[in-house]
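Structure incoming, see below.
Of the protein chains in this complex, one is absent; all others appear in place.
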Amino acid sequence: MPAAVLEDAAADVGPVEPEEPGPATGPRRVLESPWFGFALRRLFGVVLVLAVLVGLTFCMVQSMPGDPARVAAGNNATPEQITRMRHDLGLDHSVAAQFGHYVGGLLRGDLGTSYTTEEKVSDIIADRLPYTSELALLGILVVLLVGVPLGMAVAVACRDGRRRHLDGGFTLATGIIGSTPEYILGTLLVLVVGIELGWLPVAGAATADALVLPVIAVALGPVCTIARIVRRETAVVLARDYMRAARGRRLPAHRLYLRHALPNLLTGTLTVAGLLLTGLLGGAVVIESVFAWPGVGTRVVEAVTLRDLPVVQGVVLVLGILACLLNLLIDVVLGLLDPRTLTGRAAS
Amino acid sequence: MTAGLPPRRDRAATRPPRKRLGAMLVIGLAGLGLLVLLAVVAPWIWGDDADRLGPEVHLGSSGEHWLGTDALGRDIFARTLVATRPTLELSALATLIASTVGIALGGLVWVGGPRLRAVGLRVIDVMIAYPAVILALAIAAILDPGPKACVIAIGAAGSPTFARLTANLTASVAGRDFVGSARLLGVGPLRLMRRHILPNIAEPLLVLLSVSYAHTLMALSALSFLGLGVQLPDYDWGQLLAVGLQSLYTNPVEAVGPAVAVVLAGLSASFVGDGLAAAAERSSAPAMKAKASGAAESDPVSAIPDRTAGVPDDAVLVIDGLRVLRADGTALVDGVTFHVGAGEIVGVLGESGSGKTLTAMAVARLLPGGLHATARRAVLRDPGADELDLVASGSESAATRRRLATEIGIVHQDPSASFNPALKLGGQLTETLRVHMGVSRREAARRAVEQLEFVRITDPKARLRQYPHELSGGMRGRAMIASALLPRPRLVIADEPTTALDVVVRAEVLRVLRAANERDGTAMLFISHDVGVVGDLCDRVLVMYAGRLVEELTTADLRAGRAEHPYTLALLAATPHLDDTPSPEDANGDRRLAAIPGHPPRPDERPPGCAFAPRCPAVSPICHATPPPVHAPAPGLSVVCHLPGRRSATEEKPSEATR
């Protein structure tokens, strides 16, 4: 059939490609912006987390075997003291009324009072949370700034089966460190760097250099885990067709790896990193005990042993919110890096 | 998309998966086996030693007490061994809780329908995001601190991970065609789960199980360390460690035993997990045969006479005796000779596995890792510059890289996968101009817009600011062509650019390629498995089979069915044509196509003679034993066959011409 027929037929039936998405220009309505749906879904998520957390922490008192009032009043309390304590704690009201009271208190910023020291829980947390956040946030920074480049560097160096020894060594070393609980790592650091070498303080938070060892102890395990993930993700990304296309343009190495590989890598990595980082928050709680760090961790361990429920409740609630915000932050970063993640469609 | 998957998957997927136990898996399993053995026997053998009080407290390492003694003079080595049982038991119990609850929850979320799934997955996500240790603290505070609270806490904290993995895996397996087909057959949900879904998600769940066991062990020991886990007089490794650490400054050896035990156990379990994951990856990846065949060791290239003598002086690309070799020496492309003249469009026709894409990638110097190319001669010619050697080994100089980037334009096979999804189109299109040709941002954008207009993309300015996923499939294909044409290359290599497209879009892509050829006189190497498309676009066609060139002929001859090689003839006969009226019918009134029996040989199993001989309808004894000679009446025309032009007597009917 001659070309003219094709052109004629094309004119008859209109645009050749019916699926062509409409013009790319024109003002977009706010409702159509992917960020709108994202914000809606995340808002729902945050509300859900809050609801679940508040419900769970409230249930802690309810589900406690035995009588919370007896625990609160102490072992040697007389029946009168226990009755008074029950009244003070509001335990003589219905569960619904207790819940209303609890939520009302939360809205006013009242997290209750410690059974043992009779301090306000909000004061305890305000006092100690900065130390824990400092430890956790610095840890996160170290994890991302060390783990990601490390994994990428190893993946690039070992691409297409090169340098098998480096690859094996990396896998073994990160495997061993990753399988070592953080408190053992912390203790080792105390022993070697703090005591044998005497370079850095091993306990307390009096000076800035006291931060170094706890941060390393908190971050070392996750650094290894994330480095392994990044190494694997990088290998996958390097094998993709678009990387071959980029190699076909003969780009310099930094452009190839940083501009073309890194953004694609981060999507997969950060999704996992979110989980890892909240895990790091838990690690920080344990590590505080090793380094006598004055954060919420040491306090909450003490509270658990004494069954000082209001303190435990408060810490569980606050750390939960912190974990949730951390994940939100990561999702926002992901959305900026790769707009496809905003719509909830996973980037493959 | 309507149309097909890239046929290159065929070869990889048809191989049986091979289960090899990796070294990691073996070490991990051995470690775990040893620990289980210890857990069983240690309390009988060392139970008494572990509880016997001694006079010497806080002893260092000695011949009698390898790891010293504790505050009551008990032998720490014996205590560590005895503590294996409770430690492993508790972690096994917690892992069991986590996996059972998690897998049930994940399955439930999937079975419960789309609404429940959406909410359920959100809740699971929230639960996963919550730090396990803190959850464990909360549970330990409610129940009295102790092993029971810890096991429940760690189990509960671990279950969301299982739930999410189960839900994700189930969703991905359930979305696959074979589950849909089974549903259409009327297979009920329970049998669907049991026979179709569970067997296909078992492997990753097993990996998670072992990794989770390692984490559980660590978390439990951490809780014991904090004094919330196993309580005296019972002891596990974490508890021993906590006690040992109290005398860290005076007698550090006390902490060594339990610490090493915790690390070794965790390491074994994660080795098992890593090993299983690696084994699963291996079985899904194509297995490479290490053995090189005898045929590959000889160099058939030397047997082929140099045929570049008559090549026209203005040829853009001259390739002589190109081979693409695997590291083991197997030739995937075996002695291919051809040239592309100025302004000529040369098609490379072949089925999947014929080596046509590898030939193109070797020319572009873009072979995947583990492969390398050799050739007697492989050059890109430029009247204004030196010949550019395309198979030279060693690193490329900056000048070579610039020439490769600007003189060869590549249209990649799958435009959806070949644009970087994280970068806007504009940056990717203008990259070569900016990096290699020093063109300003504004000028590069102007040229990109011009080129997009040329390939008939609407609203080109705005497209530059869009991400590849915002374009339709057909547009991405044309944008890929624009990207290849932008530096005004001397040669365009188009690797199956029409494979995944339906007829109308395909016609548009062919039109654009032809227009570029007419506008700039760009020479093209056009790879395809579609006889019709090659016949439509190209001037000359190379037919490849099993890594070798079997025939070079003009498109006019191909269309007229004037092929000489039996394989080319068989391809033509196997292709249904729109213009066959009436269709050829046999005695039964049956429209049969001449299918080619059998399948192409693997590159390491090529027979000593002609590779097509086992499937050839016109085969004679000589074909099996002796490599076929090259008949080359003119430069650019050749046939590699013992009996060119002979059609078999058993063939039902002489092949119909394309047109």
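For the reader, a short list of remarks on this structure follows.
Order as written gives the chain letters A and B; numbering starts at 1 within each chain.
Throughout what follows, a residue touches a chain if its C-beta (ideal position, glycine included) is under 8 Å from a C-beta of that chain, and two chains touch if they have at least 3 such contacts.
Heads up, the rule we're going with is that contacts and distances are computed from a predicted model.
Matching "Metallophosphoesterase", "ABC transporter ATP-binding protein", "Acyl carrier protein" or "Cysteine desulfurase" against the UniProt entry of the left-out chain gives the name "ABC transporter ATP-binding protein".
Within the full complex, the residue among B:H196, B:R326, B:R548 or B:R606 touching the omitted chain is B:H196. Of B:P145, B:G273, B:G535 or B:P628, it is B:G535 that touches the chain left out of the display. Considering the full assembly, B:L571 is the residue among B:L25, B:I76 or B:L571 that touches the omitted chain. Which of B:A30, B:A71, B:A399 or B:L593 touches the hidden chain is settled by the complete complex: it is B:L593.
Listed here are the chain B residues that touch the chain not shown: 1-5, 7, 9-10, 13-17, 176-188, 191, 195-196, 199-200, 351-352, 473, 502-507, 529-533, 535-536, 559, 570-571, 574-581, 583, 585, 588-596, 599, 658-659.
By our rule, only the chains that are shown with their structure count from here on.
If you average the Cα atoms of chain A and of chain B, the two centres end up 30 Å apart.
The residues of chain A lying in touch with chain B in their complex are 6, 16-17, 19-21, 23-25, 44-45, 48-49, 52, 56-57, 60, 63-65, 159-161, 171, 175-176, 178-184, 187, 190-191, 195, 239-252, 255, 259-260, 263-264, 267, 274-275, 278-279, 281-283, 285-286, 289, 300-301, 303-305, 307, 309, 312, 315-316, 319-320, 323-324, 327, 337-340, 347. Only residues 24, 122-123, 125-135, 137-138, 140-145, 214, 218, 221-222, 225-228, 241, 245, 248-249, 252, 255, 259, 262-263, 266-267, 269-271, 274, 364, 366, 368-370, 396, 401-402, 404-405, 408, 410, 412-414, 417-423, 431-432, 435-436, 458-459, 462-463, 465-467, 469-475, 504-505, 507-508 of chain B touch chain A when the two sit together in their complex.
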